[in-house]
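Here you go, one structure.
Apart from one protein chain that is not included, each protein chain of the complex appears where it belongs.
On to subunit A.
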Amino acid sequence: MKVKMLSRNPDNYVRETKLDLQRVPRNYDPTLHPFEVPREYVRALNATKLERVFAKPFLASLDGHRDGVNCLAKHPKSLATVLSGACDGEVRIWNLTKRTCIRTVQAHEGFVRGICTRFCGTSFFTVGDDKTVKQWKMDGPNYGEEEEPLHTILGKTVYTGIDHHWKEPVFATCGQQVDIWDEQRTSPICSMTWGFDSISSVKFNPIETFLLGSCASDRNIVLYDMRQATPLKKVILDMRTNTICWNPMEAFIFTAANEDFNLYTFDMRALDTPVMVHMDHVSAVLDVDYSPTGKEFVSASFDKSIRIFPVEKSRSREVYHTKRMQHVICVKWTSDSKYIMCGSDEMNIRLWKANASEKLGVLTSREKAAKDYNQKLKEKFQHYPQVKRIARHRHLPKSIYSQIQEQRVMKEARRRKEVNRIKHSKPGSVPVVSEKKKHIVAVVK
C-alpha cells in the first residue's frame, strides 16, 4: 500500500539562527484581507493621534547667561558644542550632551552683536557694541593663562553682524557697510556699500561661497559678489528684514525674516517675486535658520514662539512655545538636523526636537518599520478631515491665539475691501496683485 505523506521543505519554516524572527507564512489573497481602505484609515487616524500624544519636543534649557541671549553659533565639527553671545558682552560655550556651560568669556562691553565659528572649528569671532572684532581660540586658556583674544581689530563704527567664509580664512562684517576681511590683516580687503544704511546682518552663501546676502534697516535686502567686489542686486520690501539665511542644499534660494510677521523665500535670480511667502507668526520674525537637509527651516519671533516651516509650504508645520520663553531672538538648527536651539530674552537657551514626537535613541528595525509605515499612512490620509483636524491641532498661549484671531479678522476685512473695490470699479482698472507680489516694493539693479 502506498502511503502518501505531506512533505515540506524545512528551509521554508526553520529559521537559521534563533535570533532570527520566526517565519510566518502569509496568504496575500486580497479576499482574505478585506476592507483595506477602512482599516488603513483607522490606522492612520491612530497614528495621528499617537503622534500628538507623544509630541514632547522640549528637551532642555541651558541657563547661565546674565542677560538676554543675542546670538548663537554652531560648531562646524562638533555636534555637542554650541556658542552663545549675550547682551552683556558675555560669550558662553555649551556642551549639549552634558547640558552644561564649559567656558565663559567676557568678550565685549555692551552687546555681543554677532558670533561665528571658523570653518575648521579651531577659533571663533565675535563683534560687539565696542566697535571691535575679536578672534578667540575654541579651546580654553591653559592653567595660569589669561583669557585673551587671539586678535582684536578696532573699527571706526559699530559692527552689527559677522559671518565667516565656508572654505577660506575670510570673514565679513556689517555695520555702515559690508567689509570683507582677511584673517591676517587689520583692515578690510574690500568694503561694499550701496546707499547709506546700517546693515543688520550679513550671510555667506554656503554653496557658492563668494556670494553674500545682507539686509539693511531701510527695508532692503542686498546681494554681494565677493570676487567682483560689487553688490549685485537690491530688493526693497514693505518692511525691514531682520536677517536672511541661505538654503544649504539649493545654492540660489534664501529666506528672509521680516518685520511684517512673514518670511519670504527668494530665488536670488528672480527677486521681483518671492518663491513662497511663509506666514503664521503674529509678530516680527527675528531669526531664521535652515535645516541642514534644506527641506525645512525654523524661525524665531518676537511673539515668543518658534515655528518650523517646510520650504515649499506657506504655513508652518509646528510651533514651539513655553510659558517662560520670552521674545526669541536667535535660533539655530543643529548640523545633524535632529534638534533646534533657540536663545531668548529671558537668558535661556532651549533645546528642542525638530520632530516633536520622534523617539530619541536607537530604534529596532521593527520600530523603524512601524515608524515609516505610520508616517506614510499619515501622509496618505492627510486630507481626510478627521486626520487633518488632529494633526493640525496645537495648543497656543492665549496671547498668540487671540492675536491670530484678530489678524484673521483684519486680513478678511482687507480682502473684502479689495474685492469690493474691484467689483465696483471699471473692469481692469484695479489690478489684482497676488499675495507674493504685494510685499515687494521694488527691485533695484
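A few comments on the model shown:
In this section, a residue touches a chain if its C-beta (ideal position, glycine included) is under 8 Å from a C-beta of that chain, and two chains touch if they have at least 3 such contacts; residues count from 1.
Here is the rule we go by: contacts and distances are computed from a predicted model.
Chosen from "Proteasome subunit alpha type", "TECT1 protein", "U3 small nucleolar RNA-associated protein 14 homolog A" or "Regulator of G-protein signaling 9-binding protein", the protein name that UniProt gives for the omitted chain reads "U3 small nucleolar RNA-associated protein 14 homolog A".
Within the set A:S61, A:Q176, A:T209 or A:Q407, the residue that contacts the chain not displayed is A:T209.
Shown as candidates are A:N46, A:T100, A:T157 or A:Q386; the residue that touches the absent chain is A:Q386.
Only one of A:D139, A:D336 or A:E367 touches the chain withheld from this view, namely A:D336. Per the touch definition above, the residue from A:N46, A:T122 or A:Q228 contacting the chain not shown is A:Q228. Subunit A residues in contact with the hidden partner, per the touch definition given at the top, are 28, 30, 33, 36-37, 39-41, 43, 76-77, 79, 165-170, 180, 182, 189-190, 206-211, 223, 225-233, 248-253, 268-269, 292-295, 335-338, 369, 372-373, 375-377, 380-381, 383-386, 445.
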